[in-house]
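Here the complex is missing one protein chain, while the rest keep their positions.
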Amino acid sequence: MATIELEGLEKRFGEVEVLKGVSLTVGDGEIAALLGPSGCGKSTTLFILAGLYQPSGGVVRFDGASMSGVHPKDRNVGLVFQSYALYPHMTVRENIGFPLLLQKVAKAEIARRVAEVAELAGLSELLDRKPSQLSGGQQQRVAAARAIVKRPRLLLMDEPLSNLDLELRARMRREIKRVQRETKITTIIVTHDQEEAMSLADRIYVMQGGQVQQGGDHRALYERPANRFVAGFIGMPTMNFADELAVVDGWLTSGGRRLFEVAPGGELAGRDLADAVLGVRPEHVAVGGEGGVAAQVVDLIPEGREMVVGLALDGGIEMRSIVPSTLELAIGQAVRVSIDEAYIHLFDRSSGAALHHGGHSRAVPDPARRP
Amino acid sequence: MLRRRPWMILLAPAAVLILLFYLLPAVVNLVLAFSDMDYTFDFRFVGGESLVRPLADPMFGRVLRNTAVYVVTTLTLMNVGVGVLLAVLTTEIPDRVGGAFRMLWLLPRATPSVVYVLMWFFLLDPTDYGLVNKVAGALGGENYDLLSQRPWLVVVLLNGCVGASMGMVIFTAAIKSIPPQLMMAARVDGASAWQRIRHVTLPSIAWPIMFVTTYQTLSLLTSYEYILLATDGGPFYQTEVLPLYIFHNAINDFEFGYGAALSIGLMAIGTVLALVYWRVFRFGGRGSAAQRIEVDA
Partner (left out) sequence: MKGEQLKGERGARATIIVGLLLLSLPLIASYAWLLLASFGDGHELTWGIFPTDYTIKHWRFLWDPHGAGGDLPSIWRATGNTLFVALSITLLDVFIATNAGYVFSRWHFRGRGPLLAFTMVLHAFPSVTLLVALFIVLLHMGLLGSLWGIVLVKVALQAPFSIFVMKGFFDGVPWESEMTALTDGCTRLGAYRRVILPQILPGIAAISIFSFLEGWKEFLFVFAFVFDKDKWTLSVYLQSILSRGSVVDYGIMAAVAVFYMLPVILFFVFTQKYLMKVQLGGVKG
């Protein structure tokens, strides 16, 4: 149980700068996720936390104490690899007990704690097997058990759920949350899967290009993304973006084509939009009714309860909307599409920084209730 | 210092041993080459006299030619040629049978040289006893004394049967690690067995062939044990290769200084070839994965 702080962390491998100043804080007992595409530096951050890499700049602090020069074995950190990295020549029992063996804990005590953790992880029946005799899910639980048996003050997990099939994933998600709540170990998870991040973590740090783009709970990231990258990364299906904006005859246009009517005296009316990019989430692109602009249905992707509709507005602008599956649509069909100005976001064209956030409602709009 | 750099402790024994019994003798050899030490063990510095003797030695040119012919022929025909043949053939048949053949061909390498040569003496015995002559007799021919009449053939085959096994093992390992899906894909694509071998199997052993060529060139260049036991360089220096020539000069004639000088020559040739190969095949680049742990203790 520790508070983890990273201040201005930098890491260079030869010529390549992988981390360019990462700063974040994870409170005692919290679960944080480092979320980002591959190559953004999240795994590197993890290994620096474990002490396996030395930072080129910046500081790592556990409970206020700098970890510079501290050997991994002295940091009391548990690390679970994506590939689990179980010791193939040891049984499950020996794998889990290994950290305790190294700490020279008494044999009886080791046996007790291994049994305790195995119980927690649902591995009691498998203690005498070898890793090669276990399924993927079981191996992962062994790796996790080994990481927590020494009661670490920090637990690190690298892509914990990516190697599991869907059903197992949902189950493991619940398991991890449950175990963490019981043990209250500060946990940092690295993942490229936002669903994983959002379901597991209290705080999410979105990383890209070796830096933290934004940190916050999933609501903050979703409703008030700090920049265009976060806006486009968080949320499935992704946010729609439109460029080359201008207000013409009371309509907002993108590349000359009409998108929606602009309220006089509203947010957009007074702005200079030449350097702005518009963002609007699919659930705020309403299909049906009579207002808005003319559009054509280009694509339909059913997703169970909902359906993603690919649209071409005013003859050209590509947008996606998300509607209940009960809506009857066909490819090529002509529909009316309305976007409410209240829900749009604006981003700076060159820096990507957010300029304006619209209000938010998560509900998928019901076309029958058009204003 | 040792605490912070444990790798030094681990390397130490190897380093000491190589230093004492590899490098030190090399240096001693270098020094000896500038002398004309003989059976008297008197060290007399004579400058480059011993070093230029090979140029005046009528045998030397012949020995060099012999060495070149020996290395090239054995390498291409047997070590690589038969090695590839064995690897490809034994992997095309059920593994138990293939494995049995490979075990058989490993036997010469594991067999003590004296025993191995004894077996060849039997094969080549010039009387009716020899198997070759038995077969020749059955086909209506006469008795051959191959050891005297075709010493090169004997030397190449004898060494080659041993040499082929190394290539065979390495190539087989490479072939076995071809993902089976690749073979299946080739079959589905309609490839005949020969085409499959040409386009899937052989390319997979391209790098091993390079490695074996490099390594065995050097091995052959410096090998002489079997030749010593079988023909002792004869008859009349027909099969005298450089390493054997050095041996004869040093051990039989006690010409230590000259022997050392000849050794320098051999070493030079070997080193040049090794470096050429290193460059051409760029072994340096294939080092190992970048270091992923930055903890020193």
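Order of writing sets the chain letters: A and B. Residues in each chain are counted from 1.
As a convention for this text, contacts are C-beta pairs under 8 Å (C-beta built on N, C-alpha and C of every residue); 3 or more make two chains touch, one makes a residue touch a chain.
Quick caveat, the model's predicted, so the values are computed rather than measured.
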item: Identified contact with the non-displayed chain, of A:Ser132, A:Thr326 or A:Ser350; value: A:Ser132
item: Omitted-chain contact residue, chosen from B:Val69, B:Leu202 or B:Leu273; value: B:Leu273
item: Residues belonging to chain B that touch the chain removed from view; value: 5-7, 10-11, 13-14, 17-18, 20-22, 24-29, 32, 86, 89-90, 92-94, 97, 99, 101, 103-108, 110-115, 117-120, 122-123, 125, 129, 131, 134-135, 161, 180, 183-184, 193, 215, 218-219, 221-222, 224-225, 229, 243-244, 246-247, 250-251, 256, 259-260, 263-264, 266-267, 270-271, 273-275, 278, 283-284, 287-289, 291-293, 295-297
item: Where the unshown chain meets chain A, residue by residue; value: 47, 50-52, 71-73, 75, 77-79, 81, 83, 85-89, 98-99, 102-103, 130-134, 139, 146-147, 150
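Please note the rule applied: only the chains that are shown with their structure count from here on.
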item: Inter-chain centre distance, chain A versus chain B - centres from mean C-alpha coordinates, in Å; value: 58
item: Interfacial residue positions of chain A with respect to chain B in the complex; value: 13, 51-54, 71-72
item: Contact set on chain B toward chain A in their complex; value: 290, 292-295, 297
